[in-house]
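Note that one protein chain of the assembly has been removed; the remaining protein chains are unaltered in position.
Labels run A, B and C following the written order; every chain starts at residue 1.
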Amino acid sequence: MLHVFRNKPKYATVRPEKANQDGVENGGSAGKGNDPQWTRCDNCSSLIYNKELHKNNYVCHHCGFYFRMSAVQRLQQLADENTFQPFEPLVSCNPLDFPGYPAKITQCQNATQLDDAILIGEAKIEGYGCVLGIIDFGFIGGSMGSVVGEQITRGFEYGIAKQLPVVIVSGGGGGARMQEGIFSLMQMAKTAQAVGRFKKAGLFYLSVLTHPTMGGIYASFASLGDIILAEPKALIGFAGPRIVAETTRQKLPPDFQTAEYALKHGMIDGIVIRSEMKATISKLLSYHL
Amino acid sequence: MLHVFRNKPKYATVRPEKANQDGVENGGSAGKGNDPQWTRCDNCSSLIYNKELHKNNYVCHHCGFYFRMSAVQRLQQLADENTFQPFEPLVSCNPLDFPGYPAKITQCQNATQLDDAILIGEAKIEGYGCVLGIIDFGFIGGSMGSVVGEQITRGFEYGIAKQLPVVIVSGGGGGARMQEGIFSLMQMAKTAQAVGRFKKAGLFYLSVLTHPTMGGIYASFASLGDIILAEPKALIGFAGPRIVAETTRQKLPPDFQTAEYALKHGMIDGIVIRSEMKATISKLLSYHL
Amino acid sequence: MPTVFEWEKPLVELEEKINELRNFIFEQGIDFKDELNDLERKADKLRKEIYERLTPWQRVRMARHPDRPTTLDYIKLVFDDFFELHGDRRFGDDHAIVGGIAVLDGEPVTVIGPQKGRDTKENITRNFGLPHPEGYRKALRLMQQAERFHRPIITLIDVVGAYPGIEAEQRGQGLVIAECIEQMSFLKVPIVCIITGEGGSGGALAIGVGDRILMMEHAWYSVISPEMCATILWKDANRASEAAELLKLTSTDLLKFGIIDDVITEPLGGAHRDHEGTGRQLKAFLRRHLSEIKRIPPDELVKHRLERFRKIGEYQAKKLNEMQVDM
Partner (left out) sequence: MPTVFEWEKPLVELEEKINELRNFIFEQGIDFKDELNDLERKADKLRKEIYERLTPWQRVRMARHPDRPTTLDYIKLVFDDFFELHGDRRFGDDHAIVGGIAVLDGEPVTVIGPQKGRDTKENITRNFGLPHPEGYRKALRLMQQAERFHRPIITLIDVVGAYPGIEAEQRGQGLVIAECIEQMSFLKVPIVCIITGEGGSGGALAIGVGDRILMMEHAWYSVISPEMCATILWKDANRASEAAELLKLTSTDLLKFGIIDDVITEPLGGAHRDHEGTGRQLKAFLRRHLSEIKRIPPDELVKHRLERFRKIGEYQAKKLNEMQVDM
């Protein structure tokens, strides 16, 4: 039943060092004189030395702004060094023959050095073994097509097979991947069922929501965690705020669909600042051995 | 385990005819010149001939007002004739030595011809066998002490033993019986657990709420029905409206804690008028054979 | 005034002509039987041609025809009895989703579906058939109840999507959809889902996880509505008809993809032109599929249901030479 690869490949498809050196992808722009060593904070306009930013978990130490992290950066932050063993890499097809989709995939692959919008494998977090999956917003908005759906599903199946907890860090803007149409929608069912089977096996699933976790990703595996944590101010919801505003013609509350709003309305267990995320995850893993 | 009596007694402790001839107990007062054959509607002041009132299910045909029905009257309305087999009768003790409690019990027994605030046994409703329990508001406000708790529990146990559905018609004003203190509170746990065991046995429990179903009765077996029906305008809730008004110092909504309010807020499955109650119950029983 | 689509116009006009002629003949007492039959055969052919050539966008519009049977219409057309149940036992009773116990061939079943209104007043009550979280929680409650009593579940799906409102988001629209999908997947009773009209995204899938997934001929089912897709692609909702082509959302496409199990053919001209006929058709398909899955033991049923969705997805393993990137 399990489709996870049996012979671990010697190669992985991530280049953390490279991604890192390439600088910060979101929430910042190249610094003065286009110096790639520096990044300008989109919130307070401060110039920050990239290495400094990396050390500070991509949080601006001037204004506290959370830069968006790539999956690779997130992996470096959360996983113990040299412990990550990626799953067999999968790539998208074009089941609807959607015009322009293959080109878009290639473009995102080149930009992110990922095969699709997810980085997933076995890892250790402060010594605790787990399946760690991270959605990368930089890959078509971190949307879930067949590859993300399949990899998430394999993640839970791998967890069942190896009796490991699963940690998924979500951050998919639109949720579903429009270009895969109904196949994308069906990944919601597939992944939710994978969570269900995993839970019935008595194992622990920790869902971590980062900015933004919306649509089909939120409405499937991301909101089904035994425990759900979120980063401060992360956008969390089903319908996009623009659609809600257009449909209801009402003024949205200022904190609408933020992590703080989700906490207040009982949807998540807690908000954890980025610098404490690794310690918090490992603590929760330690409660569920 | 089952405490239900094995040898059915030849005697029962109910006198429907007598209770009936005694006239209507609540929501009405004796008619002109104190003629016991007539009852005056508390709502519209019309004089109604008792036999007429009985035929009309104790609903005023002038204004539609629902007179309160005694357990015996309700039994006559719902159960097929000569099908009711009451359980072994139980009577209250005075576990707290609460002053005046035994006298109150005796007084209520004389007034209602019941042993306590419940009439319960096996019955047929349009041919469908079931356990039928009816709370009588006239007995210390239809409150649940040890006897009601025990009888309700036996009702569900009898249902499990005989594979019968259970229909409970609730109408307990205060819910718990203060005079039995902690013993009364514990009946909430006992009856809720009886419902739980009954449900695990795969059997059908229909809860019918009449005016008023509040407090400990609502917060235990009465709100745990697979299907919950209510009579129009019945008061349904946990805290009494006076306490809510005093605590919150807010004006209560006009329909606060009515059956209509409960329906609107998703707490009950439907409102059924009294004349259709028997047909509705039998239909639902037919769905769960 | 009934809505007449532009592609229906020649047909409607021809039908009117035939009717006029029939009345004339009847009044005059002339025997024109053969000529009439010829005309009707022509009309049939025209009907067929028109409806075989419908574009995806036309089919989306068929699915939205104001006279198309709604969930409560189908319930009345298909089942012998229906007792509606209300409320999520937590917050409210959402009139945009109806549910209850119905009787099919003498056996109780649980039927659930979003409910659109027919006039403005009813549309306001029904929130245009757009459910809030309490609607999905009611659906879930009724499905779990059905499982307790071994009643088959039939969902009738006709929903553009879950309501995108402030309060709906506040009360966990996304979360409740996920919960519905997860819970529904493991219910140990036969489940038939029928997309009768619109099948819009997560709001449809939330009650769309079944052992058999059927689709009315002119229904649509997609991850996104054509309008929204057009807005995203070209910032122009008016290009929905192009988007409808891209999305492959018709019953024909979805049958080919293996996403659905069967297409319930509609009377020529669509469900809105013949409620009775549509109901009979739906009932026949429902009966057949339900009787097949009712024979499967509950554990097998769940196992198959999970396998069905497990294998959906189009991807391929990356070739090794593409993987020569060192970590």
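Simple rule for what comes next: a contact is a pair of C-beta atoms (placed from the backbone, for glycine too) under 8 Å apart; a residue touches a chain by one contact, two chains touch by 3 or more.
Since we're looking at a predicted model, the values are computed, not measured.
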### Query
Shown chains touched by the missing chain?
A, B, C
### Sole residue of A:Pro36, A:Gly127 or A:Gly270 that reaches the chain not shown, by the stated touch rule
A:Gly270
### Query
Given the full complex, what residues of subunit A touch the hidden partner chain?
199, 202, 204, 226-227, 263-270, 280, 283-284, 287-288
### Missing-chain contacts mapped onto subunit B
9, 11-16, 88-96, 98-99, 113, 115, 146-147, 149-150, 153, 176-178, 180-190, 192-193, 195-197, 200, 214-216, 218-224, 236-240, 243-244, 247-248, 250, 252-253, 256-257, 261, 265-267
#### Entry: Contact footprint on subunit C, counting only the chain that is left out
89-91, 133, 137, 171-172, 175
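One rule holds in what follows: only the chains that are shown with their structure count from here on.
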### Task
Select the category (line, ring, star, complete, other) that matches the graph of chains linked by touching.
line
### Query
Any idea which two chains share the most contacting C-beta pairs?
A-C
### Query
Most remote chain relative to subunit C, going by C-alpha centroids?
B
### Task
Just give me the whole-number Å value for how far the CA centre of subunit A lies from that of subunit B.
55
### Query
How many angstrom lie between the CA centroids of subunit B and subunit C, rounded to a whole number?
43
### Query
What whole-Å value do you get for the distance between subunit A and subunit C if each is reduced to the mean of its CA atoms?
33
### Task
Two or more other chains in contact with one residue: find those residues in subunit B.
none
